[in-house]
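Note that one protein chain is taken out, while the other chains of the complex remain in position.
What follows is chain A.
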Amino acid sequence: MSAPTTTAPAASAPPAGRRRGAGPAAPPRGRRRTPLLLLLPAAVILIPLVAYPIYQLGLLSVLDFGQAQASGGVPTRFVGFDNYRGILTDQQFWTVLAQTVGFAAFCVVATLVVGAALAVLLTRIGRTARLVLTTASMAAWAAPAMTGSTVWSFLFDTNLGLVNDLLVKLGLSGFHEYNWFYDKWTAFLIVGAVVVWHSYPFVMVTLYAGINAIPAEILEAASLDGANTWTTFRRVTAPMLRPILTIVVIQSVIWDFKVFTQIYVMTTGGGIAGQNLVLNVYAYQKAFASSQYGLGAAIGVIMLLILVIPTALYIRTLRRTGNEL
């Protein structure tokens, strides 16, 4: 789960909320060493376990590194960009890349539409209904990716699944023993549904919090000025929500681009003949299933490079909304 709650809230912070000691008000307190000491435990963990592996990933990607090299029998050999050349000239890579982008785009749009619609709905309903909807969504949010995958697989099982049985009972006899995971698109559709089911609650809750944070006086003032609902939304609500919305979008892009468990479990490792592979699973399979660690690492590096774009956008958005990093 990647739910960047902090950033979203902080982004909408009105100037009044500048209590973090930013700007000239910040007293130069304490010795210079103190912040570094406080950061030391984090550095001790992050440098060897995140920074160094990134370097190692880059290194592996320019080596000829397969089963023989991994077991130490054969010395590793520097091959330059051969792994990258191999990947970029492989038709399957481009198919997988297109699928990854398409799948992530579908999940992001669906998550946002559902999450935003429900956030608005939450503002229009009674206490009990709100509690019920929030609790049910929390349940979907809390369900581990693994269990989400297992139960949805069961619901859509060819022979024993509830969905096929219901569809047949509704008269759609074509769904008798229908295999949802046999076809590439229906398989992606169901995995996408699970991803959306897991991630809409975060969008819903964050946007709902954002809507509630809009001071009532502003909305009142708008209505006193004679603005109707639509104008108020367009001229007041939407602009005030934009920072949160941007961050929710970018986070969803990053998160959905990295989906692994659902694909791996529901399509048993990437679907029939790899038809449901996304980059993440593709890299993993190249490395651990076919022992082509060098190739897997090269795919990993390409993924990192692709994710740099939304990350850079994210940082820019944070700064533009007046957030100090």
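What we mean here is this: contacts are C-beta pairs under 8 Å (C-beta built on N, C-alpha and C of every residue); 3 or more make two chains touch, one makes a residue touch a chain; residues count from 1.
By definition in this document, contacts and distances are computed from a predicted model.
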Per UniProt, and picking from "Hydrogenase", "Carbohydrate ABC transporter permease", "NAD(P)/FAD-dependent oxidoreductase" or "Protein-export membrane protein SecF", the hidden chain is "Carbohydrate ABC transporter permease"
Any idea which of A:205, A:222, A:249 or A:277 touches the chain not displayed? A:205
Tell me which residue among A:88, A:113 or A:139 touches the hidden chain in the full complex. A:139
Of A:88, A:162 or A:238, the one touching the omitted chain in the full complex: A:162
Residues of chain A touching the missing chain are 1-10, 12-13, 17, 19-21, 26-30, 32, 34-36, 38-39, 41-42, 45-46, 49-50, 52-54, 56-57, 60, 70, 118, 121-122, 124-126, 129-130, 132-148, 150-155, 157, 159-162, 165, 197, 201, 205-206, 208-210, 212-213, 244, 254, 257-258, 260-261, 264-265, 268, 279-281, 283-284, 287-288, 293, 296-297, 299-301, 303-304, 307-308, 310-311, 314-315, 325
